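The complex appears here minus one protein chain, its other protein chains still in place.
Per-chain numbering from 1; labels A, B and C assigned in written order.
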Amino acid sequence: MTLWFVRGLRRGVVTTRYPARPDESAALLPSPPAFRPRALTEDTARRLVQACPGGALQLARNAALLFDVGRCTACGRCAAAAPDAVTRSGAWELAASTRSVLIKEIPLRGEAR
Amino acid sequence: MTRDPAAGGAMTPEELRAAIARQFGRSLHIRTLDTGSCAVCEQEIRLLAAPHYDLHRLGFFFTPAPRHADLLLVTGPMIRAFEVAARKTYDAMPGPKVVVATGACALGGVYPADPFTHGTVDAVLPVDVWIPGCPPSPLALLHGLGVAVGRLAEKVRDLPFTADDDPERERAAP
Amino acid sequence: MTPLDCYYIAAVAWAVAALAGLIAVRAAGGLRACCALSALGGAAAAAGGGWSLLHGDTPVMSLGAATVTGGPVQLQATSLAGVFAALLGVVAVAIACYAPRYHQPSPGTALYLGAYHVALLGCLAVLAAGGMVTFLVAWETMSLACYLLILRHPRDPAVARGAFWFLALSEAGFLLVVAAFVILSAKTGSTTLSGIAAHAAAVPGGWRAAAFLLALAGFGFKAGLVPLHAWLPEAHPVAPADGSAFLSGVVVKLGVYGIALFAFRLAPPAGAWPGLVVMGGGAVTAAVGILYAMAERDIKRFLAYSTIENAGIIVTALGAAMIFRASGQQALYALLLIAGIYHVANHGCYKTLLFLEAGVTEHAAGTRDMDRLGGLVRRLPRSAVIAFAGTLGIAALPPLNGFVSEWLIFQGLFQGFRTGSHLTGILIVLAAGTLGLTGGLAVYAFVRGFGIPYLGMPRTRQAAQASERGQPVLGPALLAVLCVALSVGAPVVLFALSKMARTVTGVTLGPLLLPGNLTVIPAHTDFAAFSPTYLSVFLVCALAVPLLIYLAGRPRARSVRVPVWDGGIVSFKPRMQYSAMTFSAPTRVTFDALYRPSVSVSRPADDDPAGRSGPVHYAAPVTPVFKRYLYRPLVRALEWLADLVRPVQSGDVNLYLLYVFVVILLAYLLGSV
Partner (left out) sequence: MTTELTATGAPRVVPGAVTTFQVASPDLEAVVRDLHGLRLADMFAGGSGGSSPRAGGAATDGDAPTLRLVWANDAGEGQSGYVITETQIDGTEYPALSDVAPAAFVEECEIYEQFGIRPATGKPLNRVMLPPHTDLPTLGRKPAREPDEVRAPHAVAGEAFEFPFGPVRQAGVESLYYGLVTSGEEIVDVYLFTWHKHRGLEWRLAGKTPEQALFLAERAEGLSAVAVGWALAAAVESATGTTPPEAAQRTRAVALELERLYNHAAAMAALCQSTGLSVGQSAAEIALERLLRLNARALGHRYLFGVVAPGGACRAPDSGAIRGELPGAYGEFRRAADALLATNSFVDRLEATGTLTSAQAAALGMVGPVARATGLAGDARLVPGGPYDPDAGGPGAGIRVATATAGDALARFTVMLAEAAESVRLIGQFLDAGPFFDARTAAGIAELRQTAGGTGLGWAESPRGEALAWVALDGDGRISRARLRPASARNWRGFDDACRSGNVFTDVPIIEASFWLTAAGMAR
């Protein structure tokens, strides 16, 4: 056991300070996509909906893209499908106490309205 | 399912968080429940107790006995064959209790509702907090637990998930 | 009027009951009448016993002239026998209250009740015997009657085997007892017990020792001393419940009575060694008994082994008493005698109770196998409560009676250092340690013995459908009350017993045992003290405290009732609960050397792929060490001898005449020498 004790002392503290302080390792995590409304034409949106394996993206009637962050697995297939319209949001503190706040309405490009 | 007030079923999240802050103070016990996950969420949950994250410092503890549990951390798409066990576990917990749906499976991101699975956890249990991610990293889980007990604010509410040239973007990025 | 007159009343009542049983029990009314008489006799015997405790020994009185017994029947009510007589009476009353609901009126029952009452008479006669011939005849009568009452269902081979075990071992014991008596009476020239006691000085030490050892072995067969105990686990399960209750409650105790008789009244051998022998034998008996009890799943076999254990405890106390007498510690001598006899009374009560409840269980659930019972506390609530009292008693837990007597025995043994001799002191403390182990295991064993049948879920359908309608309650309940009384009223009991001790040992213990204010001290004021009465009261109050706390602090909000947490499995099955054998597995692993279990696991055929559904048979039966390595060789040897002497039995009349002639000739020659 002394062996372990000494090891522990030598190892030092690795524990994160989150939530008191931000944790830089969060930057590495896969994060849901963020969309560029400028580049988000109707057929791009349709491609994105096609590409999404988890059904997190849907086309709303009012020509907006419904993005259910809860169902997003951050698989990156949408970014691969339309690199110009989709980028990495970097958001990871996504827990919500209301399901509806996780569903985002992304406006499509102007003339689609 | 029993949705009596004592069991915390029909409380609004605000009442619930108030009750938890009142009753559990700084110590809250977590029971995890795997309703058909792919074993990755479980690995991340185990890592919560690892030195890098050490959720004990925040007053969270894992307990094997639902009788001692205040918070049910549910992973997986709620397979129908597991429904009985899930209900039993929930009913075995004393109120007030929080149910946290963890991971994209639990939020309906991987499996649709079909003969095998309910698709989402809230089809069976009254979910109070949803934690997205496939899998949610330990940090995301910590944040989720914080939200569950009302110690951390929800940030996702004002994230638009639209990129370029709007100021929201900066707040979203860490 | 003397205690003997009470005995006469009892004897008459039982004799009539025996006849009534034989004649009238074809009808339920006859059964009840017979039992009423039996109860009357029991009450009389109990009264007589209690009286003779306080009254002291009566003079020997002879009845009639030469009778079948070859001499006048000599009777005497001694205070030592008084305790046993009182116990006999109590047990008889309890069984009399129990039998009418337990037995169906039938010819078999008639014979059984006849034999049973003859056995009662025999026991009473043994206790009232003032002369050796009377004693021996009574003893043999009792043995034969017991044999018959074990043979309730003679056509069942198991019953026949059990009964035969009993008969064979009691006869073996009887021969030794006869030899012991013959030696003493030959050397003292007297046939009355008090006469032998009076002329004990005339007996040379060697003969005393021989007589004592013979008697110890002979009565040891009845008392169930290891390795002479083999009949108990065989006979008890096959006898009817009240019959086995009678065997354990009284007959075994008579073996103890015999040992006490030779150790304290008749010519006791000098020196410490006989005491050491007795104590050692008792300690070994206690430990082995409880260890084998742990390996039993048949409730009655389990109880039989626990009887062996308790007999061991009693005999240990008597042995220690002998040691203290030899080393001149009169107070401790009297104390341990009292403690041992106290334990006789206690064990007589709760063991009878438990056997009667075992009978209730067997009739209600149709089996004695613990692993086929379970959950009876809901099905048989009344008998569960009664059995729980008995269990607390036999596990020697306060506030029940077993605790008082075992406490006294331990306090006596712990004072072994007062013997002066280091070796003796160490041996006594070793015996105390063995009893300590035994006591711990006894608690463990009876947690199992009560928990498995009465708690949990029913393991079989019969157990689930058990019902206590029409099952006897009064008899066991009476004994349960008595168990509590023997604990709460300990000072009174000890007062009576100290009278008995004074008659037997001549030591006046009075204040050394009972300084008043309901306290008990073990013969020396500087050692220890406690008050069973106050302890019981305190425990009851202590029980009330958490209850009050709960009532005070119970949640105001509506409490939610949910099923037991079972890990979320679909259905919790009875086979998923602890069974009797698995509960005792740790002990069986620890004492592997004694049990020598032969583990066997059999699966579906080996060519089957792993994981195929199929029953798995698992068994780990315990090796019956004594039967296999002691009795079987003996029986073989006997058969061999029998073969040797067979030629003598040619069947030729002339040859037999020659034998007669030779014998007469020899007798003549010897006489003339």
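In this section, a residue touches a chain if its C-beta (ideal position, glycine included) is under 8 Å from a C-beta of that chain, and two chains touch if they have at least 3 such contacts.
These numbers come from a predicted model, not from an experiment.
Q: Can you list the shown chains that the hidden chain touches?
A: The omitted chain makes contact with A, B, C across the full complex.
Q: Of B:Arg80, B:Lys97 or B:His143, which residue touches the hidden chain?
A: Of these options, the touching residue for the absent chain is B:Arg80.
Q: Out of C:Arg265, C:Arg297 or C:His347, point to the residue that touches the absent chain in the complete complex.
A: C:Arg297
Q: Of the residues C:Arg155, C:His422, C:Arg575 or C:Arg646, I need the one that contacts the missing chain.
A: Hidden-chain contact among the options goes to C:Arg575.
Q: Residue by residue, what part of chain A touches the chain that was omitted?
A: The missing chain touches chain A at positions 1, 3-4, 7-8, 11, 14, 25, 28-30, 53-54, 73, 75-77, 80, 83.
Q: In the full complex, which bits of chain B touch the chain not displayed? Write them out.
A: Residues of chain B in contact with the hidden chain: 30-52, 62-64, 66, 76-77, 79-82, 85, 88-89, 105, 110-111, 114-117, 134-135, 137.
Q: So that we can see where the missing chain sits, which residues of chain C does it touch?
A: 297, 369-372, 459, 566-570, 572-573, 575-586, 589, 599, 601, 603, 607-620
We take it that only the chains that are shown with their structure count from here on.
Q: I'd like the Å distance between the centres of chain B and chain C, where a centre is the mean of that chain's Cα atoms.
A: So the centroids are 63 Å from each other.
Q: Need the CA-centroid distance for the pair chain A / chain B, whole Å please.
A: 18
Q: Among all residues of chain C, which ones touch two or more of the remaining chains?
A: Residues of chain C never touch two or more of the other chains.
Q: Where on chain B is chain A touching in the complex?
A: Per the touch definition, chain B meets chain A at residues 13, 51-54, 57-58, 104, 107-110, 112, 122, 127-134, 137, 139-140, 142-144, 146-148, 151-152, 154-157, 159-164, 169, 172-174.
Q: Once bound in the complex, which stretches of chain C touch chain B?
A: The contact residues of chain C facing chain B are 557-560, 562-563, 565-566, 568-570.
Q: Which residues of chain A touch chain B once you look at their complex with the stated criterion?
A: Per the stated touch rule, the residues are 14-16, 18-19, 22-23, 25-27, 29, 32-38, 54-56, 67-75, 87, 89-99, 101-102, 104, 106-107.
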